[in-house]
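Handing you this structure, nothing more for now.
All protein chains of the complex are present and in place, except for one that has been dropped.
Coming up: chain A.
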Amino acid sequence: MMNKDTSHINSLENEAIYIMREVAAQFEKPVLLFSGGKDSITLVRLAVKAFYPAKVPFPLMHIDTGHNFPETIEFRDRLVEELGLELIVRNVQDSIDEGKVKEESGRYASRNMLQTTTLLDAIEEFKFDACIGGARRDEEKARAKERIFSVRDDFGQWDEKNQRPELFDMLNGEIEHGQNVRVFPISNWTELDVWSYIEEENIEIPSIYFAHKRKVFLRDGMIWSADDEVVYRDAHEEVLEEMVRFRTVGDMSCTAAVLSEASTISKVVEEIRDSTISERGARIDDKRSEAAMEKRKQQGYF
């Protein structure tokens, strides 16, 4: 006997599956934006469940900054192969080589912002009309106002003051040619929900989410991965070896680690439950200013 609506996670799962199906039904060329992080892995799982026993009716696309943790890329390729999914990769390096964007320099150089250009170009190249992403409203204040179907104009921009109201379960995916919709099926999930789901569903995730020994250095009270090819490090910033894990997996140059002994999923869930720091508290790119995320979103960032 199925009793799907008693559990909190199951009701979020039902909602996400509903959204996945609306995307497939309402759009001609949807794509699932895959970063290799836990949220996009969760999305893949939900997509597989939504269309079973048929295959997921849209491809995955990875906007590769070239600064990924190698573990993430290995994981990505294996997942795609196992599930028989189609994967598109577009590289930020190409956008740099073509002179479309300029690499940042200095202590806080990151390719995170540069992703936007590569993403918008790829949307245009493939004529994608819906991009499914793993953003959650609990992540950040500006995201708390994001719709589930979020319309972007020709320039990929978000007009936060003029968003379509979303009532009941009804999702209005009507758009004009050139517009596209960003879709957030796990909008209503919290970080803990995602982790609990990963635990409940026994979903495999990249090893960097679990405690491991890593060469790191400290800056501004955060733990940075000491990878000299990607992350700029001052001579006085001393490299230490610590047991750490990552709570989010973004570009290596903008994702800080946390000290952790949590080596299994259940220990991670326990740690998150007791955590006193928010997930994006370890995102260096959000620290730039109080309105950092909102500004990036207006420019078309995911």
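One rule holds in what follows: a contact is a pair of C-beta atoms (placed from the backbone, for glycine too) under 8 Å apart; a residue touches a chain by one contact, two chains touch by 3 or more; residues count from 1.
Throughout what follows, contacts and distances are computed from a predicted model.
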Complex minus one chain; that chain's UniProt name from "ABC transporter ATP-binding protein", "protein-glutamate methylesterase", "ATP-NAD kinase" or "sulfate adenylyltransferase" is "sulfate adenylyltransferase"
Touch with the missing chain holds, among A:K161, A:K213 or A:H236, for A:K161
It is residues of chain A that touch the chain not shown, namely 1-8, 10-15, 17-18, 21-22, 24-25, 48-55, 137-138, 141-145, 160-161, 163-170, 172, 174-176, 187-188, 190, 192-193, 275-278, 281, 290-291, 294
